Every structure is written in C-alpha cells, then in structure tokens.
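Structure provided below as structure tokens; questions to follow.
Note that this complex is displayed minus one protein chain, with the remaining chains in position.
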Amino acid sequence: MHNHFQIDYIAYNSHIRNWNAGYKLLFMAASIITVIIADNVLVSVYTLVFMGFINIFIARLSPKEYLKVMKIPAAFILLGSIAIGICFSSTPKGIFSLDIGFTYLCLTKENTSQMFSIILKAFGAVSAMYVVTLSTPVCEIIAELKKLHIPGIFIELMYLIYRYIFILFDAVHKMQDSGKSRLGYTSFKASCRSFSMMLGNLLIISLKNSRNYYNAMEARCYNGQLEFYTEKKALTRPQAILTLIYFIFFIIIKVCL
Amino acid sequence: MAEENSPILEIKDLNYSYDNKNNVLNNINLKINKSEKIAVLGSNGAGKSTLFLNINGVYKGSGDIYLYGNKITKKTLNQLRKCTGYVFQEPDSQIVGSTVFSEVSFGLSNLKLPANEIKEKTTNVLKKMGLYHYKDRPPHYLSGGEKKRVATAGVVVMQPDIILFDEPMASLDPGNLAIFENILSWLEAEGKTIIISTHNADFAYKWAERIIVLNSGSIIADDTPIKIFTSDKILKTANLRKPVFLQIYEIIKEKYPGGGYNYNKAPRCINEFTEWFNHL
Partner (left out) sequence: MGTGTNALAMHIMEGYLPPGYCIAWGIICIPFLVAGFINIKKYLTSNRRNITLIAMSGAFIFVISSLKIPSLTGSCSHMTGTGLGAILFGPSSVSILGIIVLIFQAILLAHGGITTLGANTFSMAIAGPFISFGIYKLCQKFKANKLVSVFLAASAGDLFTYCITSIQLALAHNQADGVFAATVKFLGVFAPTQLPLSILEGILTVLIIIALETYGTQELAEIGFIKKEALK
C-alpha cells in the first residue's frame, strides 16, 4: 500500500506540511504557468533546480526517493518525445535517417532541440507540481478548492472518493492475496479471470457497504453537508520570500537572455 | 431537567422492516436509564444492529421514541442522534475524515460548533484516549486497533448520554482489549449509559448489569445477567452459551453440595473466582 501511494505517504511526513496550503498551491500554479508560457530551456532548467532544492533541502525528501518519483512520468515523456523528435521526409535529411519504404524517418537538429526543450519543460513543471503534492495531504488541497466556490457536491464527492480509494485498495490487496494463495494468478488466463472476478466482487461489496457508510455519517449528525475542521496554517515570511526569490531570478534570466 | 428516576430513552411499540414485508424488529418496548451497563445478546441476524440504528435515529421504524420524556419527531431527530452515540463494528465504515483530528471532530463540525470549541473538545478527547500524537495522521495508515480507537473517540467527543457499541471487542488484540476496557470504565465513571452488543457471554456476564436478549427481532428477555444465564429456556431459544465461570460454579456446586451457594454472589471473573474459591 505504501508503495502504491508513496506520494500520499510522503506528503503526510513532509517538513513543509505545516506551510499554508493555499500559498503552496498558488506558488505551484504561478510557477507552472511561468514555465509553460516562458517556453525557454533556461527557465525550465532553473525551475527544475529550484524546485528540486525545495523538495530535497526544505521539504527534506531523500534524493533517492525524489529521483524515484521523478521517474514516474519518464515513460510518457520518453515516448511522447520520440514522436516530436522524428519527422517524415521524402528524402534523407538531418543527423540520421531511416528508410521505411514509402518515407524516411529523420532526426533533425531542429527537432531534437525542440524535443529536449519539451522534455525539460515537462520535468520543470512536474517538479513544481511535486512541491505541492509531496507536501500537502489531499484533504488540505480539497479544503483550498472549496474556497474557490466549486459546487459543494463536487467537493463532497472528492472527500469521500479520497477516503474510499484507500478502503478499496485495502480490500483489493486482501482479495489478491487470497486469490494468490488459491493459485488464482499462476497463468495469464487464470490471472485475467481472477482479476476480473475480484473486481466484480469488489464493486458489489463496496456498493453494499456504501449504504452503511451513509448511516455512519448520519449517526454523527451529518445533514447533507460535509464539514471538516481544518487547522489554519500561517503564512510566514520565509515561505513568502521563497516565491520572491523564484521570480527575481526568473526576471533576471529573462532580462539577461 | 428530567426527574432523577425517569428514563433517558423510552421506546414504545417499535417495528422495523427493510422491505415492508418481513419485520426485522418486532414490537420492541424498552426503557434505558442513566448510567446503566447493558449488554445486548443474540445470534447473527437477530436485529441487534438494526435496533441500534433505530435507537440512534438513523432508521425510523413505526412506533415512538421518547428522549427525556419528549417524543422524537423529524425536527428533533438530531437531538436523538446527538444524545446517543453509535460506535460501528467496522471502523472503516465509520471513518470519513482524512486525518485523525478531522475524523474525530467530524460530529462536532456537523453540530456547527464554533472552531475554538471544536478544537478544545477534540484535543481533550484525543489526549484522554492516547491518540494525540496521531492527530495529523491519516486514518488509512493506522492499524486496526488504532482505527477502532479513533472511531470510538469520534463518538465520545460528542458527549452523548448513551453510547452504543456494536461488537466492540471483535478482532481486538489483548493490548487493545485492555485499552478498550479502560475507556469503558472511564466512560462509566462519567455516568454514561453504555450499551454493548456482543457474542461474548463471558464478557456480558462479567461486565453488564442488565442483559437484553434479542431473537428474530423480538426481545425475549430483559433481566440481570444471572437470571438470564441461569434460564435454560432463554439460553436455548436464543442459542446462547453459558459463561465459563458460571459453568465452573455449577460444577463445583454439584460436586460439593452444601450450604453457602448463592447465585447472586457467584464469581464472574478470575479475581472474584479466586476469592470465592479460597473461602469455600
């Protein structure tokens, strides 16, 4: 379970968990927008380094763990970048060409630099997103969304779905273990069958239980409006200064280049 | 305020069914008084949980419920829910909050109490129940025993007069069991009425002052533990087992006949048994 939800687990233990959540979200949004609007390799690299610094030295995430979570989007970024890097051409051109019969697949200098620019931009933006997701429990993020006047039902569904995800995964692990102990996953065919039976079963059980979950909420005076107590977290000067530093250097980079 | 002797809660002619065909509860009449220790016994499907949900005001059957002499209506339903707390058997079906603190304070938030009051009450209960250092943790990374304690805290914090426990000891390890019994005695000392549904005859015999036996949705007995467990008819109908200490008591009584046996003084736990046996 910890492995599947390593980001969630890290968030609860982060050293900057006590930072003001709304501030963190704003900072994240501003820096991601900056990265994608700037569309500049230096800004991307700068953001990647800056956010890495926050995550490793201020939020105190071990570099090993940080590398592990940074690798999650790697597969998509790799495949997506190949498609951007190569181009079709009727004649060989660029650094490298491959004849596939009706056309040539070429790798040009221009395209490769574009590919690297997008890879860096994506990693820069992801590292900014991690400043929030690796330090802010989901319930605090939802509480901030609530302030944006998103409809109550939507917020309520988010709270409940987040909670139920863990209940369901708990059940999945138990059912998969019991399936394995009865040799349900020994071949591909058996795996498919066990996997589907498990999910069918899971849906029925959990929908039945969901009735009971409503009873339990009502038993504690729930009246159709989900309310949670949230601790107000102060926005301190060091937190604010961080944003200032980020944008000062951003402007310097922009002006100098 | 109500008089000293009047019951906190009175149930009159309660019937309940899920499908309007088969009654799950039949003609329940019940008075629950202040500071009582009640065990509810009955086999699976006897209607214990359904009865609890009715007492709690989540289910509404036919018949009336009176709280401190006032009939409960749709308008006063929340008073009933506030006055009676229900700790569910499965903590996972009860826990909604994403941190221990927000979970325990959930009921208080629903009552729309001011923030500082919520914080104060919740902090107190968390400290009393040894959960304070978990306050910022999410329930999904807690162990089963800890989850159970969090679920209990979420009910206790609302300061209900009556607390209903559904199978509280199922799947607790000895350590957590001891913690639970501590919490029970603390709640008893506060004068709470405690109702526990259980399959554990030994526990009911030892702990309860009053036992209600449910069978197929009807109350077939409502008496002191000793009267219930010495009635073969009740034990047979409801398929209950006689408590071990009572069985031992009867074996000794049969083997060494003579005076001095009094069912009302029969030992109910190991300490009482040792003392009684030494004086035999």
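As written, the chain order gives the labels A and B, with residue 1 at the start of each chain.
Criterion: a contact is a pair of C-beta atoms (placed from the backbone, for glycine too) under 8 Å apart; a residue touches a chain by one contact, two chains touch by 3 or more.
Owing to the predicted nature of the structure, the values given are computational and were not obtained by experimental measurement.
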(message) I'd like to know which visible chains would be in contact with the absent chain if the whole complex were considered.
(response) A
(request) Identify the residue among A:I58, A:C87, A:L235 or A:I253 that touches the chain left out of the display. (result) A:C87
(request) Based on the whole complex, identify which of A:Y162, A:F228 or A:Y246 touches the chain you can't see. (result) A:Y162
(message) For the chain left out of this view, which of A:I16, A:I54 or A:V69 touches it?
(response) A:V69
(request) Touching the absent chain in the whole complex: find that residue among A:L42, A:I77 or A:I253. (result) A:I77
(request) Over the whole complex, note the residues of subunit A touching the chain we left out. (result) 3-8, 28-29, 32-33, 35-37, 39, 69, 71-77, 79-80, 82-84, 86-89, 108, 110-111, 114, 118, 121-126, 129-130, 133, 138, 141, 151, 153-154, 156-158, 160-162, 164-165, 167-169, 172, 185, 188, 191-193, 195-197, 199-204, 206-211, 213-214, 217, 224
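In this text, only the chains that are shown with their structure count from here on.
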(request) Would you pull the subunit A residues touching subunit B in the complex into a rising list? (result) 1-2, 8-9, 12, 17, 137-139, 159-160, 162-163, 166-167, 170, 209, 212-213, 215-223, 225-231
(message) Looking at the complex, which residues from subunit B come into contact with subunit A?
(response) 53, 56, 58-59, 78, 81-82, 85-86, 88, 90, 92-99, 101-102, 105-112, 115, 118-119, 122, 136-138, 140-141, 154-155, 158
